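Removed: one protein chain of the complex. Kept in place: all other protein chains.
Chain IDs A, B and C follow the sequence of writing; residue 1 opens each chain.
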Amino acid sequence: MKIAIVYHSGYGHTAEQAKAVARGAESVAGAEVVVISLSHGDVPWDALESADAIIFGSPTYMGCISAPFKKFMDDSSKPWFEQKWKDKLAAGFTNSSGQSGDKLNTLQTLAIFAAQHSMIWVSLGLMPGNNSSKGSVEDLNRLGSFLGAMAQSNTDQGSENAPIPSDLKTAEHLGKRVATLAARFRHP
Amino acid sequence: MKIAIVYHSGYGHTAEQAKAVARGAESVAGAEVVVISLSHGDVPWDALESADAIIFGSPTYMGCISAPFKKFMDDSSKPWFEQKWKDKLAAGFTNSSGQSGDKLNTLQTLAIFAAQHSMIWVSLGLMPGNNSSKGSVEDLNRLGSFLGAMAQSNTDQGSENAPIPSDLKTAEHLGKRVATLAARFRHP
Amino acid sequence: MKIAIVYHSGYGHTAEQAKAVARGAESVAGAEVVVISLSHGDVPWDALESADAIIFGSPTYMGCISAPFKKFMDDSSKPWFEQKWKDKLAAGFTNSSGQSGDKLNTLQTLAIFAAQHSMIWVSLGLMPGNNSSKGSVEDLNRLGSFLGAMAQSNTDQGSENAPIPSDLKTAEHLGKRVATLAARFRHP
Partner (left out) sequence: MKIAIVYHSGYGHTAEQAKAVARGAESVAGAEVVVISLSHGDVPWDALESADAIIFGSPTYMGCISAPFKKFMDDSSKPWFEQKWKDKLAAGFTNSSGQSGDKLNTLQTLAIFAAQHSMIWVSLGLMPGNNSSKGSVEDLNRLGSFLGAMAQSNTDQGSENAPIPSDLKTAEHLGKRVATLAARFRHP
């Protein structure tokens, strides 16, 4: 079972999130995980085509996915035309500096993109954290997301300090969840 | 394998779409299909809880799902709290009089709702129709939707004439697709 | 110059937000503010028709506006058909327990609804707060919203304690902003 994670990161924060998603996916027996950064050379389209699941990650810039991630989306029109990713599982994650910001629009856009590829979208699968007086920013899913994994990084902190551990654990959860479902969904 | 279709229809057009989705689902071997209209009595929550997949349908009114469908969504906070629908497949369909209108916002809202329930969203799985000079309104997926099935009904036509056959075939396709994937996704 | 605020509140938190929006609007010279709760009797459609600006408020329930607010939206199809609200200013606010949650989908749906009425949508007009190591939950716009005003209320706190003051000040800002722009936008 192969899980591909394809992401763009402008300043390293989304890259940390991607690594956490990978750790989660790798924790599932039988999962082979490939991590693709859009900042390093050509997109290995074959790796995406042979994957059982593809997890998309992008920072939220100016209200939506970043331009380099959008370029990847546009370039995928070739596999789209042949529906090479049909029936694969898909999921998404995003990071920005706002607590909410417009992160949801990024996840919606990723889900719509996956639908164009006739994929099947896996939700985060966690109840919301940090939503009661007993909650804290250390809660899993502290931002209360459902469509995918959200993370928040302060504008004045580098990727060694942000996103915070709870956001990385949330990302890890998503990776594990997708790999678990991919195992179940493979043809017997 | 059980497929539940839960819908609201104000004037009968979305009900026709729901019937078409049901026909599609029933065409899959082993599928047991239950169709739930939100206009007739209490919601049979048990039927939803025991389903492998739930397909949501609503007209698009004033830019989003109809108020009766929203009431169903709000009432589902009880099964939500216990995450009774977790890992079930989900999908959606909608009808309105505009060719595009704001139907996409209805489908986005249904996908987000399904994500709150930790469900897995099945896309329509069709290439767009009626998008070249050789196309026509008789094409499957003539409105070019991806996240779910769209239908269009003229404001001055009753449900005996609208949605048109291509939209009903598109809805049928969605029902068949969800049932096929639900069969594959069941625990072995 | 008349500003109408129309809202639904299930447990009182969104009502506090509505009061704060009203305080902000009332602080502008010449503003006459009417606050309409959807929990108390019939909608005074005339008050909406005579307003220069209408500000919409709803909690986010199960991923979108609440069912009672959706009923108001659906019922507005009569003034919609005659485009009675055309060229009025519009804006929106929402409250839920998640830090982000799906609040953005509520604001998007309100903006689309306003567009159906051919209205003009006023954004929040604040830079994001609480997005650096120097920030705190006491910052204005602490959730980092742009399309409208967001508030967050803990699930175990009543409306006497939630939303917190910064969220109410953010709502107040929105009311003041809309009234200020409405004054500028009136026919000379």
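Note that in this section a residue touches a chain if its C-beta (ideal position, glycine included) is under 8 Å from a C-beta of that chain, and two chains touch if they have at least 3 such contacts.
Keep in mind it's a predicted model, so treat the numbers as computed, not measured.
Novice: Name every shown chain in contact with the chain that has been left out of the document.
Specialist: A, B, C
Novice: Can you tell me which of A:Asn105, A:Ser118, A:Gln152 or A:Thr170 touches the chain that was removed from the display?
Specialist: Considering the complete complex, A:Asn105 is the one touching the chain left out.
Novice: Among the options A:Val34, A:Ala47, A:Met73 or A:Ala183, which residue touches the chain absent from this view?
Specialist: A:Met73
Novice: With the missing chain put back, which residues of subunit C would touch it? List them for me.
Specialist: So the residues of subunit C touching the missing chain come out as 83, 86-87, 89, 108, 111-112, 114-127, 146-147, 181, 184-185, 187-188.
Novice: Pick out the residues on subunit B that sit against the missing chain.
Specialist: Interface residues of subunit B facing the absent chain: 63, 96-105, 108, 128, 130-135, 142-147, 150, 152, 154-157.
Novice: Spell out the interface residues on subunit A facing the chain that's missing from view.
Specialist: Touch set of subunit A with respect to the missing chain: 61-67, 70-71, 73-74, 76-77, 80, 102, 105, 108-109, 112-113, 115-116.
To be clear about the criterion, only the chains that are shown with their structure count from here on.
Novice: Based on C-beta pairs in contact, work out which chain pair has the most and send it over.
Specialist: By contact count, the leading interface is A-C.
Novice: Need the CA-centroid distance for the pair subunit A / subunit B, whole Å please.
Specialist: That pair's centroid distance is 26 Å.
Novice: List, in ascending order, every residue of subunit B touching at least 2 other chains.
Specialist: 108, 112, 115-116, in rising order.
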